[in-house]
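All protein chains but one are shown in place.
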Amino acid sequence: MAIPQTNFNPPFNITRASHLVLMAHDLRASRDFYTEVIGLIVSDEDSGTIYLRGVEERGHHSLTLKKTSGEPVCECIGMHVFDEEDLDKAKFHFDRTGVPAKFVDVPFQNRTLRFSDAMGTPVELCATMQTQPRVHVAVHTHKGARALRMDHYQVLVPDVWAAAKFYMDLGFRISDYLVIAGTDHTIGTFLYRKNNPWDIVLLHRSGPCFHHCGYVVESLYDLVRGLDTAGNVGFGECIEHGPGRHGVDHSYYTYLRDPDGHRTELLLPAVQIVDRYDEPVARPLDPHSTGNRWGFPPPRSWFEEAATFASVPVRKLADEGEPLTLEKYLGTKHWRRTREPLRQSA
Amino acid sequence: MAIPQTNFNPPFNITRASHLVLMAHDLRASRDFYTEVIGLIVSDEDSGTIYLRGVEERGHHSLTLKKTSGEPVCECIGMHVFDEEDLDKAKFHFDRTGVPAKFVDVPFQNRTLRFSDAMGTPVELCATMQTQPRVHVAVHTHKGARALRMDHYQVLVPDVWAAAKFYMDLGFRISDYLVIAGTDHTIGTFLYRKNNPWDIVLLHRSGPCFHHCGYVVESLYDLVRGLDTAGNVGFGECIEHGPGRHGVDHSYYTYLRDPDGHRTELLLPAVQIVDRYDEPVARPLDPHSTGNRWGFPPPRSWFEEAATFASVPVRKLADEGEPLTLEKYLGTKHWRRTREPLRQSA
Amino acid sequence: MAIPQTNFNPPFNITRASHLVLMAHDLRASRDFYTEVIGLIVSDEDSGTIYLRGVEERGHHSLTLKKTSGEPVCECIGMHVFDEEDLDKAKFHFDRTGVPAKFVDVPFQNRTLRFSDAMGTPVELCATMQTQPRVHVAVHTHKGARALRMDHYQVLVPDVWAAAKFYMDLGFRISDYLVIAGTDHTIGTFLYRKNNPWDIVLLHRSGPCFHHCGYVVESLYDLVRGLDTAGNVGFGECIEHGPGRHGVDHSYYTYLRDPDGHRTELLLPAVQIVDRYDEPVARPLDPHSTGNRWGFPPPRSWFEEAATFASVPVRKLADEGEPLTLEKYLGTKHWRRTREPLRQSA
Partner (left out) sequence: MAIPQTNFNPPFNITRASHLVLMAHDLRASRDFYTEVIGLIVSDEDSGTIYLRGVEERGHHSLTLKKTSGEPVCECIGMHVFDEEDLDKAKFHFDRTGVPAKFVDVPFQNRTLRFSDAMGTPVELCATMQTQPRVHVAVHTHKGARALRMDHYQVLVPDVWAAAKFYMDLGFRISDYLVIAGTDHTIGTFLYRKNNPWDIVLLHRSGPCFHHCGYVVESLYDLVRGLDTAGNVGFGECIEHGPGRHGVDHSYYTYLRDPDGHRTELLLPAVQIVDRYDEPVARPLDPHSTGNRWGFPPPRSWFEEAATFASVPVRKLADEGEPLTLEKYLGTKHWRRTREPLRQSA
């Protein structure tokens, strides 16, 4: 099919992926994970909610955790628009195009518009929230991976191009999209508004489901310090995938699971992408390859587990493909053996 | 059982693990692997042999690759003694104690004494070899992980304490030893002469077999640059295990397999260990844990594949234990699932 | 005085600082400097011109060097607009407001509009240039500091706010501005369009003069590898200032001088700055302090030497202030001395 086209004169100005809200069973355990390992700063908290931000963030929060005794779902993902006026333009646009949208009250945020995208994903928009000082230079107070800022989120959707079109009509551009090599089957796409290649990543699977959010760290050393800290404070087995380096032109990754299983990617600063001549690039993916420059393929859990969005039904795909999981990879991997295995494992 | 005691007045002065000789099917492929990915320097080569060294090494070679059309075995491991005179003392000692030992001619090495240790492992000793300039500061000429120096090797042996005793009688000290928690079953030990915790590592398995050699890299960046290069030049799937951080007090690791399956560990500089009060430390190992501070446990191949030594029979152990492999780990790992898996994998 | 206000509905859309043109006496020496030390890639060259780009840049060039036997001036600085249409809007705007502007032919660039800003600085705008592949992942081919991309330039101007107003009318925002503490004397300001705090930096001095351009490197390791390489290939004394860390919230810096004395800053990726609530921040500067978080103040040459722009007269300031130079700092610095100096230096 033809790739949807970006609307370069969008009805209102979304500037970036900015925040998200996750439910958690045990706020204390989750707090430890995000402050000690990821290195987020607590901007505010009470018995039922914790507001967290990266060390360079001025916005009050990029991650909100809310206590639940039910399913640890994702309440919504959030984006910034540039101006308060953009919220009114957005409301007008959504009303006109039949997208359910209403203003809601969110602590520490100014006017906030909640809508559902083409897949049903709940998204909220705000232009401003309370601000906090950037503390990225106060390195002596930082913990773990000292994550700088929330960068993007990945959402599983049953129809990548329909979901992408929704955002491209709102001005999002595509940096890359993944197609099964030798076919025209698109299995994912990277969409952006700010000057790096992703604000929202869409992956072809049953959904909509929240797969992960990505926090940027300053260096490999910070990433590893986060992992060392994880090992030291009881989260040593929180790593689901990585460290490794993504294929195509992407960077290093490590995926961690929080106490509720919510997934966070730690990544390095990405390339800058601003110019008109940065056209969408097709990335053929060999389903029998790891897809990485180096590092194992993801384990099955990475492909199969994700959080639902609150009260949003999941449309199940009959066929989610047969990605190369770590489990399969290990079963087929053959080093040139220098001798017969000494024994057969159980 | 009682741990053997170090002989602090050894019959001759071994200073360090220094070199090894591996057989290879395709010298060109192996050369690429060691020069481009590991970053070794070719000191000399002809149609049948390549002599390699790390960028800071003054000795002519720490790794010799010899062409074979047979099994890619390990010919021997090598150690330096301090002085030529130590070779004569060694010969005298081995003759007196009934250890087979004879002088052999080895290109680029001065007088070289070959002997078999208590497990039958072929070992050669030399005091001096031709020297080469250290080129560690010529960073603009370095490739891959720019490995600095060969640091240690790991040998699989069917009787860890018998093997260790042989070396402790020669002055080796123990830094750590691994015991199955709650038992007195020792599954490995780290022996050293130079000022870091390992020159030769012994692991309890069928053997003797050569498991890996370890090259020190300067920083995590160099390690990752080696892996990036691997991905770029066609060795992206050479990683068998890692990156991760070992348990106990040890450092970061990545294990790579060369084109013949020979295994190299890249590691960071270790702690300094010199003093009389650095007594052997027992490290209880929970067989159901990864044994790592962070990072997956090793895959089955890491436990089961190793090179035999040329013409040395392998004594098979009836029971090699049931280490926690990556395969098992993945099968039992349960993240707190945020929803039911979307489908059951094949 | 009141700080000028950003025009959030600018007459056309400048997206970023993108390139510059410098004159050089000895192209071969300059080529060595920029390719071996900074790590730029040659996109094209002939006997009189070299076109260079950072390893992640898709645009054909961010630095053009032209051979001269005269003064090694700066020919112009360059910016990208988003669309070809923006060039027409720019021409219309400049004509209407009396700013000299004309279309010029520049190799490898599409339509290019050259104008002079409020200080007389020659600036060129283009929407597109020929593209090149990003090669940032081909790390095994990279050299020196493997600079990623041109990020910003600094221009000395005799009237900071007048110069700033010109750009703020075109949509530029202020991240920070430097004022002499206790006064309202502004000595510099940081202006941006893309999502980090600077595209063009204005410093209050005689001018307009080109002070430096800044290239982003991926990590401290890359920066240091650039300096190691400099030392190895004959540019060991090219460092004028640093490494150090800027004051306020800014990052690490090192300033190098090329064979003609042109100055390049190597810097790490900066914070993200996108949101409406990122208002200009005044940064009071104590003229008796180094102004740095750590590291020496700049030497006198850093304050006093800069390239003129081709055929643009310099307006000399009667008073350029008395910045704390390294020379002064060393003369007044007193460590608590643990004994009398052993002798008096010459």
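Residue numbering begins at 1 within each chain, and the chains themselves are lettered A, B and C in the order written.
We take it that contacts are C-beta pairs under 8 Å (C-beta built on N, C-alpha and C of every residue); 3 or more make two chains touch, one makes a residue touch a chain.
These numbers come from a predicted model, not from an experiment.
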item: Option from C:174, C:217, C:285 or C:306 whose C-beta touches the chain left out; value: C:306
item: Identified contact with the non-displayed chain, of B:89, B:136 or B:328; value: B:136
item: Options C:151, C:240 or C:278, residue touching the unrepresented chain; value: C:240
item: For chain A, the residues touching the chain missing from this view; value: 36, 137-140, 143-144, 219, 221, 225, 228-229, 232-233
item: Those residues of chain C which, in the complete complex, touch the missing chain; value: 25, 71-73, 205-206, 209, 220-221, 224, 227-228, 230-232, 236-237, 239-240, 243, 245, 252, 257, 259-262, 290, 292-296, 299-301, 304-308, 314, 316, 320, 322, 325-327, 330-331, 333, 335-339, 341-343, 345-346
item: Sites on chain B contacted by the missing partner chain, in the whole complex; value: 8, 15-16, 56, 58-59, 80, 82-84, 127-129, 131, 134, 136-137, 148-149, 194-195, 218-220, 245, 249, 268-269, 271-272, 274-278, 293
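To be clear about the criterion, only the chains that are shown with their structure count from here on.
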item: Chain B against chain A, contact positions shared by both copies (same if over half, else different); value: same
item: Identity of the most central chain, Cα criterion; value: A
item: Angle of rotation relating chain A to chain C [CA atoms, steps of 5 degrees]; value: 180
item: Inter-centroid spacing, chain C versus chain B (mean Cα positions, whole Å); value: 49
item: Whole-Å separation of chain centres (CA-atom averages), chain A against chain C; value: 34
item: Rounded Å distance between chain A and chain B, as computed from the means of their C-alpha atoms; value: 40
item: Chain C, residues touching no fewer than two other chains; value: 137, 219
